[in-house]
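Below is one structure, written out as structure tokens, with a few remarks after it.
For this view, one protein chain was removed and the others were kept in their places.
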Amino acid sequence: MKLLVGPKDRKYLVDDEKTELHTNYGVVKLDGAMPGDVLESHTGYKFSVIAPRIVDLSEKLPRAGSIVLRKDLGYIIACTGAGSGDVVVDAGTGSGTSAMFFGNIVGPDGKVHTYEIREKFADIAEKNIKKASLDKIIKIHMQDIREGIAQKNVDIVNLDLPDPWEVVPHAHRALKPGGFFVAYVPYVEQTQKTVEALKEHFSGIKTFEIMEREIEVKGIGTRPKTRMLGHTAYLVFARKY
Amino acid sequence: MKLLVGPKDRKYLVDDEKTELHTNYGVVKLDGAMPGDVLESHTGYKFSVIAPRIVDLSEKLPRAGSIVLRKDLGYIIACTGAGSGDVVVDAGTGSGTSAMFFGNIVGPDGKVHTYEIREKFADIAEKNIKKASLDKIIKIHMQDIREGIAQKNVDIVNLDLPDPWEVVPHAHRALKPGGFFVAYVPYVEQTQKTVEALKEHFSGIKTFEIMEREIEVKGIGTRPKTRMLGHTAYLVFARKY
Amino acid sequence: MKLLVGPKDRKYLVDDEKTELHTNYGVVKLDGAMPGDVLESHTGYKFSVIAPRIVDLSEKLPRAGSIVLRKDLGYIIACTGAGSGDVVVDAGTGSGTSAMFFGNIVGPDGKVHTYEIREKFADIAEKNIKKASLDKIIKIHMQDIREGIAQKNVDIVNLDLPDPWEVVPHAHRALKPGGFFVAYVPYVEQTQKTVEALKEHFSGIKTFEIMEREIEVKGIGTRPKTRMLGHTAYLVFARKY
Partner (left out) sequence: MKLLVGPKDRKYLVDDEKTELHTNYGVVKLDGAMPGDVLESHTGYKFSVIAPRIVDLSEKLPRAGSIVLRKDLGYIIACTGAGSGDVVVDAGTGSGTSAMFFGNIVGPDGKVHTYEIREKFADIAEKNIKKASLDKIIKIHMQDIREGIAQKNVDIVNLDLPDPWEVVPHAHRALKPGGFFVAYVPYVEQTQKTVEALKEHFSGIKTFEIMEREIEVKGIGTRPKTRMLGHTAYLVFARKY
């Protein structure tokens, strides 16, 4: 995939085999275009060619359902210390965003196993993962993770499911000592049930919420934006010792 | 390094050559101990042996000055899409925490160049990086990043400096198309100066603050913790197109 | 004025002389209706008659421009200790919401002087204040408060103006010892200028922002609302000693 950035920072994600991009700013010939090139449309607009980063892919690839936002995903990555070579188990896959962020981090020495039971989502995720060239790193399992986790010596189990407490014993068996359990749950009741289930198996159980506030630095003055997101989910962390 | 987790989840980071660990819970013999083992102190307490993750290392290794917290570091990682194979330029090194988180993510196919002019900090960071086995990935440059960045084709320039605006033109030259500039600044005035300097060279300039709130889920009830951190810094992002 | 509360808690503010209220739920005869009565529309819907409180009036009376929200107004009231008998100077009047909240509190033994230079706003405010029966307590001054405050021995000067720093010396002269200066300003730059101007005359200068978050307690579960207001204004307080 290539990313073209045109006027007003409009982004266009294009397949490598594509030879032409049609935009509101004219047609751009793509033959042999490489990251770093600056192309011109037939009407004279400039387009920069970029190797898309995971943030571009997650922004431009098709989505199904809601995705875990960067404020939350970043916090999960930082608190678990996700890194190159890690083995991550993820569920549900959804459109694959979380799996792709993890896949991008664990790299060729790591592995992401992502579980999804909704065929529609698995299909979208599969295509997205392929387009992100992460299909050697991420494996989609069309299985119900509540029935078990086949993997062993896992570093992180990351759950975006309505009932993560059902996965707690499986996660404990799958994780290596020092491995992290993470659940993303919108409701307090889910948080409580997850914490309760974790107590039997895990240590270091902690729950957080992350609030992101954009600051506008403009000519008229500096101030936080009028609108912000009040809540996405609680993040429940636990660790196997 | 090994991490031993003892009673009350007390953590002990020990060098691999060490043969004995002395704790308040007795002496633990370490000969041949491997991650996954459970050892017993001479007084009968149990200690789990774990391969330390980056979060353990950053918690237990010596610190100098304040460090970038996980809420902020995670957000930087997620918004830049830091991943395996990335080339990151980081300054100032401090005790090396941010560089180590990036190093852990970019892995053997990537590289972190971290700039520090305060010798004391560079020394501490060097030892920490070595103990984290990241010395092949992270290179400390004892240079003033405000005088220039030697690297090219950089994916992310991450700055925790009092005057990041001085680095803006250097960062622009060092970054590859699509690469990210990030500055971590505590004050509004620094944010304004950074944004102003960025406007000449960069696109997609945005500023955020991240608030982290812990939720206590206890027998007595569920509620956010009484104390929280009111502010660490503003995070200024920009991108080269 | 009377407040009628009909089906789905729909509220209707009606003049006392009105004899009929036409609603989507039918026509309600109002002859002799008193607070505490429950009326029935000609189609059989029930309507409770209530003596409107200031929160109903501020909700239902015409507005011009943006108003100071309850989170901010409440904080101003609590931090200044606004109470019965206080003399308050307020500017700009806008549609009169803040003046009316203060008038409702200071009561017949107190006084609110509200300054407005925009005739359109003063007209709306005058009508609203009359409908709220606060016209004996609140006096609108069609004057520029930046040119001076005629009142003496004032308890609170409350400013919702673009340039409150211009009013600082006037406010200092008008306030009694122990009196409070308050400015409501959306931008950081305004906050800085106001604080700077206050330093010459006032003590106890402090700036706050207040965030309000609604919690949904529903059958499906408990969680903060998805949307929240990210920012309205900074509240700058100072005191004359």
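Chains: A, B and C, in written order; residue numbering restarts at 1 for each.
Following the convention adopted for this analysis, a residue touches a chain if its C-beta (ideal position, glycine included) is under 8 Å from a C-beta of that chain, and two chains touch if they have at least 3 such contacts.
It should be emphasised that the depicted structure is a prediction, and the values quoted were computed from it without experimental measurement.
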Which of C:Pro62, C:Pro162 or C:Gly204 contacts the chain that the document leaves out: C:Gly204
Option from C:Ile76, C:Ala125 or C:Val154 whose C-beta touches the chain left out: C:Ile76
Contacting the left-out chain in the complete assembly, out of C:Met1, C:Leu39 or C:Ile54: C:Ile54
Footprint left on chain B by the chain that the document does not show: 186-190, 209, 213-214, 220-232
Chain C, residues in touch with the chain not shown (by the definition above): 3, 5, 9, 35-36, 48-56, 58, 70-71, 73-85, 101, 104-110, 155, 176-178, 188, 191-192, 195, 203-217, 222, 224, 234, 241
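Following the convention adopted for this analysis, only the chains that are shown with their structure count from here on.
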Farthest chain (mean CA position) relative to chain A: C
Centroid spacing, where centroids are CA-atom means, of chain A and chain C in whole angstrom: 45
Between chain A and chain B, centroid-to-centroid distance (C-alpha), Å: 21
Inter-centroid spacing, chain C versus chain B (mean Cα positions, whole Å): 47
Set of chain A residues in contact with two or more other chains: 188, 209, 213-214, 222, 224
